[in-house]
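Complex shown without one protein chain; remaining protein chains in place.
Then we have chain A:
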Amino acid sequence: MNRTRIGFIGAGGIAQRHLGVLEQFDDVDLVAFADVDFDRALAAAARFGARAFGSHDELLSDESLDAVYICIPPFAHGAAERAVIAKGLPFFVEKPISLDLKFAEELAAKIDAAGLITGVGYHWRYLDTVEEARRQLEQRPAQLVSGYWLDQTPPPQWWWHQDQSGGQMVEQTTHIIDLARYLVGDVTQVFAMAGHRDRADFPGLDVATVSTASLRFASGAIGNIGSTCLLNWGHRVGLHLFAEGLALELTDHDIMIDVGAGRPVRHAEGDPVWREDRDFIDAVRGAPSCIRCSYAEALKTHRIALAINQSAQTGQPIDLAAR
């Protein structure tokens, strides 16, 4: 069997998550790793008998690949994607796709023109519980949306800085925004507020420490999403949806569906990242694509996250339908 040759750009935390899945696929070869921190590329390469590079340029020029995983922090997007697209390679990229909307739009156009297969790491779409929620909502569409990312502050220093991570709404809560879009449909208007407290344990942290956004959906549904990084533990990360005679609560590991007969909770089954990676690889190998979040889809979510930031900054509601 010919194996699909995969290269990685970025070999940090989330790359390890995908590697743990991809190494289980016997139709995949992990052949090369590039990281600006060469030792990280080396450590990953030495796990798989692969080659290590200090930059994406060397990786792309020296290795023959079938597809690329781009697992770099928000601020680092740009040159890597351009080079991968120029090579005509399918790629999977982690969210958020960039901090610069113009750049993401330019890429989306190039990807479209080249007809490239892409996937983006909005893996909540692959939860079996989310499929169940979709079935419930087909009968009774959601009217009120209530989303949360109430959590601790991630350790990587880049996360603390607005100009590197884009802040919590763009970096983390974007999963919830994407899920809301997936289950409720397009967002037409956002209005957001954000607050900040300096914190002794996180010197230099300049992102909003609390933020909240009101949303209006094309379907007529309305909602709110709140984020904070002030806790020292994960408190609640999820999405609550309310419809005629239906209350539904989703987290990344369970679902509660209340139709007036108690509050039954069911655990999610299987690994959504496994399904996400499998769909991407299958598409690269020529099967009809079942990828649930392409670059173009992710761009729609990302627009909302960036509009939330902009609204919080300007104090003005932002009309997305008008764009």
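Rule of thumb we're sticking to: a contact is a pair of C-beta atoms (placed from the backbone, for glycine too) under 8 Å apart; a residue touches a chain by one contact, two chains touch by 3 or more; residues count from 1.
We adopt the following convention: contacts and distances are computed from a predicted model.
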| task | Consult the UniProt record of the chain that does not appear here and report its protein name from "Glycosyltransferase involved in cell wall bisynthesis", "Electron transfer flavoprotein, alpha subunit", "Acetolactate synthase small subunit" or "ABC transporter ATP-binding protein". | result | "Glycosyltransferase involved in cell wall bisynthesis"
| remark: Given A:Ala11, A:Ala52 or A:Ala133, the residue that touches the chain left out of view is A:Ala52
| message | If I consider the whole complex, including the chain that's not displayed, which of A:Ala11, A:Leu42 or A:Val207 touches that chain? | response | A:Leu42
| task | Using the touch rule from the top, list residues of chain A that touch the missing partner. | result | 31, 38-39, 41-42, 45-52, 62
